Structures are given as structure tokens and as C-alpha cells.
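Partial complex: the chains shown occupy the same locations as in the complete assembly.
As written, the chain order gives the labels A and B, with residue 1 at the start of each chain.
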Amino acid sequence: MIEPDVAQRITDLERRVRRLDDERAIAAMIARYGPLVDGGAATQTAALWTADGSYTVGDTTMSGRDDVRRMVESADHQRLITRGSAHFLGPAAITVDGDDAEAFCQSLLCVRRDRDGYLVARASINRFRLTRTDAGWRIVDRQTQLLDGGERAGRLLGLVAGPER
Amino acid sequence: MIEPDVAQRITDLERRVRRLDDERAIAAMIARYGPLVDGGAATQTAALWTADGSYTVGDTTMSGRDDVRRMVESADHQRLITRGSAHFLGPAAITVDGDDAEAFCQSLLCVRRDRDGYLVARASINRFRLTRTDAGWRIVDRQTQLLDGGERAGRLLGLVAGPER
């Protein structure tokens, strides 16, 4: 019979490794967003979301994968990537709770100028809510708000801070 | 009785998972700095440091949490976040040694312009020294130096390189 102490240590390790695995999977998924959207991979970008996942940028909300796919395929987005763009997402602070997770990161949108490098057109705060599916972690909701000193960004930034301790 | 080989394998796993857990905790903490300071969360920003932790930017040193808190609450910083700012920290190279750790990363400070996106006002190299506390990892000292080709940044960059091998 396996000793109780050993069984507990193995179970503890499995729990900790599961969390580490979950976080790395989520971080890797978020790291793929930029290259996917800058490469115009509409289907693969949309596949980061659940079937009915949502994505809000400013006061516009995309609902479901088709909306995300159409955003990537839109004339505006195609113009951006033809010119040359980097959707540059920073390291995420990720919290996993069972089959749910939350991640926060900042992002820059750099757009190539006619000359003289790239313009940092936007700097935003992002909040991802994610869920574990049979196919891996997927985005349930993403909120992206411009860091313009306004209330929308302030609300997301406040979620990182949590209640004052 | 548990076999010696099994005991050793479990102990090895525990040691490796502990290091992975330590690094992820430190990475998550550094990832929260930007959103906290851009959101004006003075108390929560200060709580990333130990009670007597220090933070040097250029030739100015803040000593203790109250100094960090006052920096976030200062008129200069408030002006920055009202205008719209992203303190954007990159992925950190982290080394854990028992209850101490060291982390290096680069950072950009992006500030919203009146029009035409954001200015990359500063690009810096950061060195964090951290310690394990009962409440988690905390910053003992952070050094941030502008990448201006000068000696201060050069000294921190040299610490990443280590002695020539």
C-alpha cells in the first residue's frame, strides 16, 4: 500500500503542475494573438474564442467567432496589415480557478508610417476571461480599453488592483 | 516503506516545481506593476515592495513603501495617467536562489499625445531584487535606468551579461 504521506505529496504536485500547465497554455495562447491577427489568419484568430465568446474594444462588442473573423477580414483591418502592423501584447498576469481563468495584460498597436518607423497608435489594457474546453483554454470574453485616462480603462485597471488592502 | 528511488524522485519534483512556482509568482507580480501604476493604485503598487524596499529611477531613490505610494500620488504621476500612459514591462529573465531572486526586464513608458497616438517617452532596463515573505514575493530593490547609452544603464545591462565566458 502506498503511504498516505507519499500519496499526498504526489497529489499536491499534480495540483501545482496542473496550475502551471494551465497558465503556460493560456500565456501561449495570448502570445499567438498578435502574430495571428497581424498575419490576417481570421479563422485561427476566431478559434481562440469559444463559439459564443465576446470581444469588446472601446464601445464596440463582437459576439461569437464569426464577428471576430469578420473583424480580421474587414477592409479596415486588411488595410492595417498591408501597411504593416504589430499587435504587441505584454506579459499577462494570469489567475486560474478550476476551469475558469482571468488574465490581464497591456498591449500596443504599432502601425508602420510612410517613413520613419512605426507609430504607437494605441496603448490599451486588456482583460481576458477564459474557460477550459476539450480543445484547450478559450476566451469567453476579452475587454480592451484605450489607456486614455478615461473611465472604461480605469474600470479594468481597477480590477487588477482589486479592493484596497 | 517507500523506496529510496521513489522518495528521491518526488523530492526532486518538489524542488523543481517550487522553482517554477516561484518564477511564475514573480513574473505575475511584475506583470501587475504596469496596470497598477497606470491605474493610480498607490497602495497596491507600494505593496509590491517590502516595507523598507527601495526603488531607484535615474539618480532618484525612493525608500520604503510610503515613498513609492507618494510617487504614484504625486502631481506629476497623476498628470501622466490622466493624459493616458502605459508603463509597459517586457518578459523578465528571473533567477531564484532560495528565498532571494533577481529579475531583469526592459520597459517602455508610452504617453498619449494630443493627437497621433502615443509617444515612447522612455525605454529602460530594470533590475529587481526580490525576497520571499509570508505574503509572497516582494521587491527589495528595483533599479530602473534609461537606455541612453550612459553608464548607469550600462552597469545594469552588464549584470545581465555577467562575467564574459
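Basically, contacts are C-beta pairs under 8 Å (C-beta built on N, C-alpha and C of every residue); 3 or more make two chains touch, one makes a residue touch a chain.
What you see is a predicted model; the values in this text were computed from it and never measured.
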{"item": "With 2 copies placed, total copies in this complex", "value": "3"}
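Everything that follows uses one rule, which is that only the chains that are shown with their structure count from here on.
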{"item": "Gap in Å, rounded to a whole number, between the CA centres of chain B and chain A", "value": "22"}
{"item": "Chain A-touching residues of chain B, taken from the complex the two chains share", "value": "1-2, 6-7, 10, 13-14, 17, 20-21, 24, 27-32, 34-36, 38-41, 43-44, 47, 81-86, 88-92, 108, 110, 112, 116-120"}
{"item": "Of chain A, residues touching chain B in the complex", "value": "3, 6, 9-10, 13, 16-17, 20, 23, 90-94, 104-106, 108, 119-125, 146-150, 153-154, 156-158, 160-162, 164-165"}
